[in-house]
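Left out: one protein chain. Kept in place: all the others.
Chain naming follows the written order as A, B and C, and within any one chain the residues start at number 1.
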């Protein structure tokens, strides 16, 4: 009997949550699965209509409070739903769960006015949301953020450019970080719910990543763009801290999806290994082949165990900074390496449009850049080495 | 606040077990720690008297049933005790816990006569035990085993050579696998408790491994060696299956010790990183240095998470063949690689007798060979890939 | 002063050959460079017209004998020309040089009739050629080849399917391996120059590899397809040996192109490292960044040195089987790994259509499959270990 790969997670879900995971699985295993692959093979993003369907199923409100019309699911449940989708497409899982995150944050910390204006429209998929943090010249260095928000009558005037916005080509509202001051580089950072339906002052451009179109990465340039008073989301000085507060959960979330994408690639390879023959026997009959793929399997298990370990600490609000950084770094590295190994083990056929591996590979590669690059994570871990590991009394 | 590295394990121990771990820690952190290092630096095994002291503390009966005078501790408790020692010396932890395993097996499956003859003497350290499975020409391939046991009046006549016996230079009794038949390569395999106090027919030789003297590896050659009837431990046809039955637990046990040795090496390196200076700043102030050691830390956490995952399945008697093989392969690889990285990060001083890292490194390297070589483990995992990972419905 | 990366090669070229390399460089650095990148970014193969231009420049006849109208260049010169193009696109370099190879083989070993029919048309680019060896179910295992050639009046009747044909969507003539016998799996292997202008019996299909469209991989299915008598290229029993005879040169050739693609990626990264800033300094100012990219540089140099070593042995007709396999395996691995590292070091911007790295990466990945997969090469090297390295007297 084979192991249940996600057993650790599922043991912690309640019955309602397990049903949600099962429902998500039905959705993803249906027409969606082939549709995202076909779109990738055409060099396009998957059709936006899948987001509408997903929203109609209620999944954009997965973690939204039940009294706000959401499903009220836990963090681990969210991870499992994301994993279920990531087995079919990492980019779709990443992008669609990103939408869900915006709804959740609004439900949890929005003002009544903000919730009244936007929550139902976002939960239903009418208005799609995204955080907008990175800037072209600042990359992941939020300290170098130059977008400004200037006080004006009844609201604020935004100037600046946001880059690498997930779903940037279709979102209707971004949560935007800006310095509340005249000059670039000065003033404290606030965040604004920024509806993108203004009359003028907004330019939108797709950032083209071959193989990564389903992220719908966008660049948004704001020129004297007006947002009304009610849109202030985090007061000046609060926004940076708040966005850091959720970063550990986000990192482990990405790590969990990476693990799922690799598991899917491995499953495809393992099946291929018994059906495809070479030199007179199934691929799996060649010892060298077995060893190569076995190494993928064991590192996958290590990544999964680490992701779950970090997720369990996050769930208990434990000290997760180091573990979350480690889980993301290791899961991303392992997935990218592992899917690549799977493609090689499949032979050239594994690289063609007949299989999902090229897609999973191209998509997970982008995971190394978001929510802390691998380099930033190493530095974060490295700075705490003595504190985390050096204690004499451990 | 730093993370508690062994938190996952300790959460599952009861109060009595936690006290045992603490007591083991006191022992290992005392004079024992420097003594094993000094012996290594002299190119010798640690003094046998430490085994006597450990036995007097009752630890050779750690898992022995309480009604047999043992401490009745759980598998996870055994792991933690072994880890506590492996932070000071992998070889000592491996060798001493090997002795404990022989007592446990006797307590669990020995006949009343066997228990009467041997249990108390083994638990007290008077007679030290070891399994004797490998043979010079067969390596890990038990199917090629050639030692024979021939029926004679009142007992059996043993002929053959056993190699790689842990503590082989000091044990007083080995559990020996032999074919019950005239000819080599024929007959079913039985096992015999084999007291080594016979008058003649036994030659004992140390297998010299530079840096690995504390394993006290021995080669035992039996020539018409007599063992009495009561010594039959596993009946013909049962011995192979029985020794396979405990192999998963043994593999995870080795993996757990590897993880602990690496943790100790990392702790030493992390402390060195804040005290040792180069080019005008502490080592930890150099970004490249931080990244290198951070990578060790994160792979260590992945190994630890995987080891615990496998241990938890073993504790529940779940299907652990694949997970145990994966945990051992990954933990061994990670520890060897990681301790090496630590030595390099320390600089040349890290390779000298002033630090424990050279010892931990030389010792953990031997972990790749016992209880299934890395190659055998890969093959084991590889053969089950389709079953473990290929199911469509996962 | 910087090193001349290709110095080793260039020292061995004569003046005429150096001029050819320079001319190829002019061509590739011109409009061609952006055109292949744009095509990749659109998910298409580069325009076929570039092949026509290249042919008009005479380069399809690079190694063709001068008395056949060719340029008569040496093997090392061919490598350098291929490298010059591979700095802009690995796939284009691979595919275009593949065309050149067909012309060269015809010039060297064709009959007068074959040369009369085809040489000038192939050299001029009017009829493009390719070898057709692999089959869908046989992969790289030529022993399992099932295509048949049956004797008929005035020629042969071909039945079978050839897969992974480079330029398969545009070639006008393939050199096809087939068994000269009735039944599949029987008979000796011959090769046939097979013009693809027959009336019927040919189906052509593109094999879709995302990111690899410029290889124009094709599948050709022959159903009772007629080829005339003059088309027999290698007599039955000769074809396999002949195709093996050139495999070492082909492997080193691929390795040389991989090295050049990585060098181009490294050049782009090195420049980016001094212009792009993060956290207050150029990327190159971060020690961790420097170490990561420096490791790429040094492995690139190792790959280049090994490729040149193998090329030098081939040029002298020395024993190159092992060295050629090693050079390909190492250069392919190093390039794929290295370009990936470069993309990561560039940051997310390195993965976009603004840079050439995503293209070079997607293209070089395919190099692992052709001319001996990495697995086949390891096996080839592995079988000769004792002969190549085990001699006592070495």
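To be clear about the criterion, a contact is a pair of C-beta atoms (placed from the backbone, for glycine too) under 8 Å apart; a residue touches a chain by one contact, two chains touch by 3 or more.
Model, not experiment: these values are computed from the prediction.
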Using the definition of touch stated at the top, determine which of C:174, C:323 or C:362 touches the missing chain. C:323
Which of C:41, C:134, C:284 or C:335 sits in contact with the chain that's absent? C:284
Logged for chain C, residues touching the omitted partner chain are 1-5, 8, 263, 266-267, 269-271, 273-274, 284, 287, 289-291, 293-295, 297-299, 301-303, 305-306, 308-309, 319, 322-323, 325-326, 329-330, 375, 378-379, 381-392, 394
Chain not shown, touching residues in chain B: 40-43, 137, 139-141, 143-144, 164, 207-212, 277-280, 286, 288-289, 292, 336, 340, 343-344, 347-348, 351-353, 358-359, 362, 365-366, 368-370, 373-375, 378-379
Missing-chain contacts mapped onto chain A: 286-288, 290-291
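The rule is simple: only the chains that are shown with their structure count from here on.
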Per the centroid of Cα atoms for each chain, what is the distance between chain A and chain C, given in Å? 38
Would you give the residues of chain B that are in contact with at least 2 other chains, written as numbers and ranges? 287, 290-291
